[in-house]
Every structure is written in C-alpha cells, then in structure tokens.
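Left out: one protein chain. Kept in place: all the others.
After this line comes chain A, so read on.
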C-alpha cells in the first residue's frame, strides 16, 4: 500500500547525488550540514550542561526563574521557525543565508553569557539563542531535502539527526573536561563554546553549497503564500496527522517524571533518563531512516507512534525494576528515530522544491505547537486526576489519533518534484 512512497521518480536529480546507485553514499551537503549540527550541538550542550551549576555554584543564585521564560520561548520559537522557512524560500536560494544568520545568532550568545550575571539577563540571552535555533531549523532541513534524491531522504535525515545527537552527547563531556582543567572556570567553558559555535558557522559557510536556484521560481512575497501550501492535499494530510499525534505526545520531562515515580526509580537516576533516550535515538536514526525509504515514511511514522504508545503502556503497567525503565527509554528513543527525521523526509516529498523551507516549517511548527498544547493540557490533567490517570487518558487519545492518522495517510504519497 505504501510502495508509492519509495517509488523511483523521474524527478530532476538533486545536486550532490549520483542517480541510479542503490545505497549510494549520503550527499556531501547532508554530511556537511550534519557536521555543522554536530559542532553546533557540542557548543550549545556545553552551555546547557554547566548552566545550572554556574548559576547556583558560580553566581550563588537560584535558577528557578528560568522556568517562567520557557512558555514564552516556546511560542516565539514556533513563530520564528515559520519566518525562517518563509524567508529561506524567497528567491529560491536564501536557505543558506537564513541558516547562517540563525547559527550566527546562537554563536554570538555564548560570549554574551560571560557578561550576563543575573537570572533575567541569562534568560534573555537564552531566548536569543533559541530564536537563532528557530530561524535555522527549516532552511537547514530544506537544504537536506533539496540535496537528496527523494527516495533516499529518510536515510539522509537519519544521518543528519544521528550526527546532531552525537554532538549533543559530546557537549557535556567537553564542558566538564574544561571545568576539570580550570577548576570552576565557567568563563572558559563559555569562551570555548563560543569558539566551537563560530567553527560551526564557518563550516556552514565554506562547505555547504548554496542550493541551486530552482527554475522559474516566482519570488514569494508574503507569509500567506506559505499558508497556500495547505491547499496541497498530501501536505495538508501530513500536517494534520503531525498536529493530531503531537497533541497526544507527552513532553519528555513529564514522561521522565512519571517513569521515575511509577517505577519508584531512585531520584539520582533522574539525570540519566534523557541520556537513555538520546542514546537509543542516536543508534536507531540511520537504520530506521533507511527503513523508512524502503517501506514508506508514513508507515514508519505511524509505527514510531506505536512505539510511543507501547512506552506509555509500559509506564502504566507499573512493573517495578530497572529493566522496564530501559525498555521505556529504548521505545522512546525509537519513537524519535522513527518520526523526527522521517516526518521531515515525508514532508519534503509532499512539498514543491521551491517551497521546501516553508513546507518544512509549517509542519514542524504545527507539530511543535501541538506538543506545547499537550504539555499544558497534560499538566492540568495531572493536577486534576493525578499522573497515572492523565497518562492513561493520553494513551487512549494517542491510540485514537493513530487510527485517524492511519486512515488519513492511506492514500499514496504525491512526490511533487
């Protein structure tokens, strides 16, 4: 049924790929963008890893105030991503420029942390950092999809996400190596992080080619043009499914909290839970991306949510013990590996080449806002009914959404190249 998803098209071959070779190497552009993400994530996760320590032990402040900024950042981040995707498509070759501005903005924030010594100022720097992240996400994904043959996009996004996660896992290690060498030298951590971020921007500028101008692309002038993308049935269905399933995706921190409480895990294991998810994501991103190319991205996207549902059920079963926790984290990482890059690949195939940025931003933003709404609703449900009932309700809703998504996605992919 989903064979159409992986059918070979007569689409013009994207630059950087060689046609007709099964299992051909991942395009250089994707590897270069993966390297940029890897380097940038080392830089940003260095800061994330030491920031609480810096605020509490270094500055003697309480970091609780940061939490208040989170809601604002989420909303702004989603809007910025739409703007980034839209700007990137203008004139057909703005992807690299917008991405460079996004990466650059975040790079500038690292040395700024050397000067910010109060919680509101640090929060403001973090907000700018997130704006940069929002700005660069859609054009970066557009460049990945434009550089890859449609039938290999699942694997290409898988490779990118795996490299990205590698950086995220390396960042804390580098940060603590610097802290160890300098004895509480937080300024050195920020300085090194800034240097690494600058290197990421440079690799982008030097080694990521500007996507070829798409022929006869009319210059897009308003954000409303991005929204006309929703007239494309395939993209509309995909976006709808992403939103529907996003509305039933419990945020990571809630899931870890429930896992810890339901299984009675000792609290000192808590910081290890996100690492478990990331490790599973890293290991599975490439194989599941390649699998998506073979059996269909929509199939795998739905299967990924099946893994999430199974993770919910495992938490709800309240079987004590560490083995269950490992199982839940494996399923959670599998969920990300089967959906994160895979959704981007599916979206890319449902979006015209000259509107890749806008299309990817639209679906990505829809999903992010839906997940944010789920967080708010889940928090309220937890307060009213308790965590167990809230998760049981979410699991039921996820099962219903998955069936609806299956029905919506049954029709074949339209590869509009």
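Here, a contact is a pair of C-beta atoms (placed from the backbone, for glycine too) under 8 Å apart; a residue touches a chain by one contact, two chains touch by 3 or more; residues count from 1.
By our rule, contacts and distances are computed from a predicted model.
Colleague: Out of "WD40 repeat protein", "Glycosyltransferase", "CoA transferase subunit A" or "Protocatechuate 3,4-dioxygenase, alpha subunit", flag the one the UniProt entry gives for the chain missing from this complex.
Modeller: Options "WD40 repeat protein", "Glycosyltransferase", "CoA transferase subunit A" or "Protocatechuate 3,4-dioxygenase, alpha subunit" narrow down to "WD40 repeat protein" for the missing chain.
Colleague: Hey, which of A:88, A:163 or A:192 is the one touching the hidden chain?
Modeller: Touching the chain that is not displayed is residue A:192.
Colleague: Hey, which of A:112, A:205 or A:316 is the one touching the hidden chain?
Modeller: A:205
Colleague: Using the touch definition from the top, which of A:173, A:227, A:373 or A:407 touches the missing chain?
Modeller: Of the candidates A:173, A:227, A:373 or A:407, A:173 is in touch with the missing chain.
Colleague: Can you list, in ascending order, the chain A residues touching the missing chain?
Modeller: Residues of chain A in contact with the hidden chain: 15-16, 25, 27-29, 44-45, 47-49, 51-53, 56-57, 60-64, 66-70, 73, 96, 118-121, 123, 126, 147, 168, 172-173, 176, 178-185, 187-188, 191-192, 195-196, 198-199, 202-203, 205-210, 212, 252-254, 256-257, 266-268, 270-271, 273-274, 278, 379, 382-383, 386-387.
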